[in-house]
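Working notes, structure below.
Every protein chain except one is present and positioned as in the full complex.
Chain IDs A and B follow the sequence of writing; residue 1 opens each chain.
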Amino acid sequence: MDVTVTTPAGTGRGAWPPAFVVRVGRLAVTIALTFLGLLFVTFVIGRVLPIDPALAILGDRALPHVYERVRHELGLDLPLYHQFWNYLVKALRGDLGSSVLTGRPVIADIRQFFPATLELATFAIVLGVVLGVPMGVWAAVARGRWPDHLVRVLVLIGYSVPVFWLGLVGLLLFYARLDLVAGPGRLDVAYEYVVEPWSGIVLLDSLRAGELRVFRNALAHIVLPGSILGYLSLAYIARMTRSFMLAELGQEYVVAARVKGLSEARVIWRHALGNVMVPMVTVIALSYAYLLEGAVLTETVFAWPGLGLYITHSLFNADMTAVLGGTLIVGVAFVGLNLFSDVLYTFFDPRAR
Amino acid sequence: MTAARVRAWLLADAPASRAQARLGRVYLGVAALSKNPLAVVGLVIVAALVLVAALAPRLATHSPYGQDLERRLRPPEDAHRFGTDQLGRDILSRVVYGARVTLAIVVLVAVIVAPIGLAVGTVAGYFGGWVDGVLMRVTDIFMAFPRLILALALVAVLGPGIVNAILAIAFTTWPPYARIARAETLTIRESDFIAAVRLQGASPIRVLWGHIVPLCVSSLIVRVTLDMAGIILVAAGLGFLGLGARPPEPEWGAMVSEGRQFLLDQWWIATIPGAAIFLVGLGFNLLGDGLRDVLDPKAR
Partner (left out) sequence: MVTRPLRLLMVGLLLASLAVPVAADTPKDTLVMAKFIDDIISLDPAEVFELSGGEMIANLYDRIMMYEPEDTTRLVGGVAESWSVTGNGRTFTLKIRKGLRFHSGNPVTARDAAYSLQRVIRLDKTPAFIVSQLGWTKDNVGDLVRAVDAATLQLTITKDFAPTFVLNCLSAGVGSVVDMKEVQQHERDGDLGYTWLKTNSAGSGPFRLRQWKANDSVVMEAFPDYRHGAPKVKRVVVRHIAEPSAQRLQLEKGDIDMARNITPDQLAALKNNPDVVIGTYPKADLYYLGLNQKHEHLKKPKVRAAIRWLVDYHGMADTFLRGQFKVHQAFWPSGFFAALTETPFKLDVARAKQLLAEAGVPNGFPVKLDHANGTPFMDIAQSIQSTMGQAGIKVELVPADSKQVITKYRARNHDIVLLYWSPDYMDPHSNADTFARNPDNSDDAKIKPLAWRNAWDIPGLTKKADAAVLERDAEKRKQMYLELQRTIQQDSPFVIMFQSTEQATTRKYVKNFVSGPTFDTVFYRLVTK
């Protein structure tokens, strides 16, 4: 039986060094360069931003000598190349510095804000996968018939709707009018200080502490933004599943399996989907990474205290250490997820081995 | 010529000229597209957008900028079909003029992005080696950077305004195009006819421009059309965050943002421009989806 997988990218040749090693090596270089690039871009943006970083710390009415001192402390009186060098050295040492706004190490800030984003993105991706994959399969199997059209319309709506508008309308409808979900934020104040943070992910922490009321309240808060983001990733995942499945169902081995008398369900769900799952992991990883960074608007509408809000707020205060820190974390997540799916690929795709 | 003869001419197996062949392809495409009802809906929406933008002065009942503090926050009524906003401006007229802004953004981003992506991608794919390495690493860096945040930062640097929003979006949108163009180039590069052209002594630029670029264009067009909706959404998102068009420009995202204060009591202020964004996005997506089926049968 000729078992091949349709993959969106990736080639492998049986040469030495093995493709696997080459890929990992190339990835390592890519990661290093990417980080350098990120450092450079954030630095440049921070320096050309028409906001005076000293203002963020001092406000508008500081005396001249105080102002000069702070500029000196921030290193703003040094030549540009010197500033970049300092910035580089510190970042390479793993010192993301302190946010000028919160006065805390950027790492501590991120530890506070990132779990909220992670929680929201994870909720959304679970929803997206659990609903999106079966929908994509369904559409592929029923190609050209009404389920296919239905899924297609659902997908296209997901691709077309402005998330901030959907969030506003959702709040208006489900919170203001129907009272089905809780409002903006992660928790009602009544529950806010009940559970000691452990992972920072409220849904987990409350379960761990056995506080079901807190869990339910957190769920009531996350349902709406989580579902909206989940819908967006569902659209992407369903669409990709459909097209992978279509390619797969046209393969000879599927025909062969059918001829051999395997049940249709077994052919579709076990064989075809099983093979599609590898490229799908890439899709899901990308979609997850996108959720980690793409939640800025949703976080704005739902007052969700996550990384997107943190980075945006820092940006408008010219707090570039914070912007860099946040961006690096997102960059790491991005590259990491890519790496993860790449490695997975290498192991499961016979051609890339 | 009768319709039947035109059709026969278009579908000729052995076209007599390049023009005939091309028109024939277009005709086939249109014919295939028209069989897809969803794509037709998309086409209608996009055509409507263009028409509304073109005829804005005739369709608008009021000036999109004209304020009337006495008649603010009016619900939809005869004088104001979509109601008025917080400064007493007619929302219908603003939405109609907003079509121009949206169209301008989409067209300009596409015009800027596609050539950049094409250039970077084909050069990287054709020359390979260190050129490829450098260009693709740069592309990777841009891909790893959070897009909306980069766009935000750029607009913050450049200052708000439609032109700057377009530049920022273009700056963050080109990498996928480069990737696609590179992938296409990689497959085309090895084909026999390119080898033949090269043997004839064609310069690399000539090969790229004359043979590779034209072959990459169709997949890029599909991608651009599919991306249009995404571009509209990013532009609206920038507008929503106060970084798109400058007031009082009737940009839909900014209108939603202004209207969110009034969502509970005057739903129409935020909802109507939001619906416009959605509708136009949907139009582009439906059209792009249909176009992909026609132009790129592999992806069916």
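Quick note on the criterion: a residue touches a chain if its C-beta (ideal position, glycine included) is under 8 Å from a C-beta of that chain, and two chains touch if they have at least 3 such contacts.
Predicted, not measured: the structure shown is a model, and the values here were computed from it.
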| item | value |
| --- | --- |
| Displayed partners of the chain not shown (whole complex) | A, B |
| Among A:V29, A:V48, A:V153 or A:A176, residue touching the chain not depicted | A:A176 |
| Residue of A:T42, A:T117 or A:N217 touching the missing chain in the full complex | A:N217 |
| Hidden partner chain, touching residue among A:R69, A:H149 or A:R208 | A:R69 |
| Missing-chain contacts mapped onto chain A | 50-52, 55-66, 69, 99-104, 109, 112, 127, 130-131, 133-134, 171, 175-176, 179-185, 188-193, 213, 216-217, 219-220, 223, 227, 265, 269-270, 273, 300, 303, 305, 309-310, 313, 316-318 |
| Contact footprint on chain B, counting only the chain that is left out | 65, 67, 69, 72-73, 86-87, 156, 159-160, 242, 246-248, 258, 260-265 |
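Keep in mind that, in the parts below, only the chains that are shown with their structure count from here on.
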| item | value |
| --- | --- |
| Intercentroid distance (Cα basis), chain B paired with chain A, Å | 24 |
| Chain B-touching residues of chain A, taken from the complex the two chains share | 9, 29-30, 33-34, 37-38, 41, 45, 48-51, 149, 152-153, 156-157, 159-165, 168-169, 171-172, 176, 243, 246, 293-294, 296-297, 300, 308, 311-312, 315-316, 323, 327, 330-331, 334-335 |
| Sites on chain B touched by chain A in the complex | 38, 137-138, 140-141, 143-150, 152-154, 156-157, 159, 183, 229-230, 233, 236-237, 240-241, 253, 256, 260, 263-264, 267, 270-271, 274-275, 277-278, 281-282, 284-286, 289, 299-300 |
